[in-house]
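Here is chain A:
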Amino acid sequence: MDSIIIDQLTKKFGSFTAVDKVSLRIQKGEIFGLLGANGAGKTTLIKILTGLSGASSGKATVAGFDIHRHVEKVKMNIGYMSQKFSLYEDLTVRENIQLFGGIYGVSSDYIKTKTTLVLDQLGLQDSAKKLVKSLPLGWRQKLAFSVAIFHEPKIVFLDEPTSGVDPITRRQFWEMIYAAASQGITVLVTTHYMDEASYCDRIAIMNAGKMEALGSPGELKAAYQVDHIEDVFIHIVR
Partner candidate 1 sequence: MIQIEQISKSYNAHAALKQASFKVDRGELFGLIGPDGAGKTTLIRILMTLLLPDSGKAHIGQWDVVKDYRKIRQHVGYMPGNFSLYRDLTVEENLRFFASVFGTNIKTHYHLIKPIYEQIEPFKNRRAEKLSGGMKQKLALSCSLIHRPELLLLDEPTTGVDAVSRQEFWQMLGTMKEHGITVLVSTPYMEEADLCDRVALIQNGEILEVASPKNIVDHFSSHLYRIKGKERLGLINALRSLSLFTKVYPFGEYIHCTSDEAVEPVVISQQLGQLGMDEIVIEAALPGIEDRFIELMA
Partner candidate 2 sequence: MKKLISIIQKESLHIIRDWRTLMILVMMPIALVVIFGFAISNEIRNIKTIVIDPSRDVHSQELIRKMEASNYFKIVAYEDHIEAVEGMFKRGKAHVAIVFPLNFGQDLIKNNGQSIQVIADASEPNNASIISSYIEGIVQTYQADVLGKNPSLMSIIPEMRMLYNPGLKSVYLFVPGIITIILMLICALMTSLALTREKEFGNMELLLASPLNPAFVILGKVIPYVALSFIDLLLILVLGDIVFDVPVRGSLALLLGESLLYISTSLSLGIFISTVTSTQQAAMIFSMIALFLPTVLLSGFIFPIESMPVILQWVSHIIPAKWFIIIIKSVMLQGSSLDILWKETLIMGAMTVIFIMASIKKFKIRLE
């Protein structure tokens, strides 16, 4: 089953085409990387898929819901985490979890049990009452991810989730993503950090609104006869 189906999706701002006839299918439980430079169209595409922006033409369904007709249902079935903003730093760990659970209308009994579970998984039991800003960056990122999938969304969108994180925490983070994916959550990672992309099952590279390449990291490297995804990207953009 495909959890994201994009068909000839186009977004125009006046004469500028930000997303140009993009078609794509992403499987349930897949970890999919969307790569591109700033202005390549990936942010616009994500905004359309998360219901923050409308498309000019084309169709898309997210988690089985049409993005035009069922925007609210789409929003209830996705989670989102960006590197810049995800948690309220002046709230405690527990308050953040409860807040985001509440936003997605999760029942309070469920919030209670799941909060304990999440704190156990992260090893943050003793830090539940600490302010988020007092946590090390790596812990904050892991907590932010747990919060993004707290309401068990069908799809989670991650924006440069691990850039700048130390190598060990980074790997712990990817293991969390693998675990989420194995439970059937589809993960869509946007990044312009190529190294991050190599952790994904499949990646798509966007340039000037168009989708220029699609495949697993290994397939793309083989197709372009290079050693790094970065070189694939540079080859496409130049």
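Note that a residue touches a chain if its C-beta (ideal position, glycine included) is under 8 Å from a C-beta of that chain, and two chains touch if they have at least 3 such contacts; residues count from 1.
The candidates came about this way: all candidates are chains of the complex that A comes from, given by their letters.
These figures come from a predicted structure and were not determined experimentally.
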Touch assignment for chain A within the complex, options 1 or 2: 1
Contact footprint of candidate 1 on chain A as seen in their complex: 36-39, 136-138, 163-169, 171, 174-175, 178-179, 181-182, 192-195, 198-199, 216-218, 228, 230, 233-234, 237-238
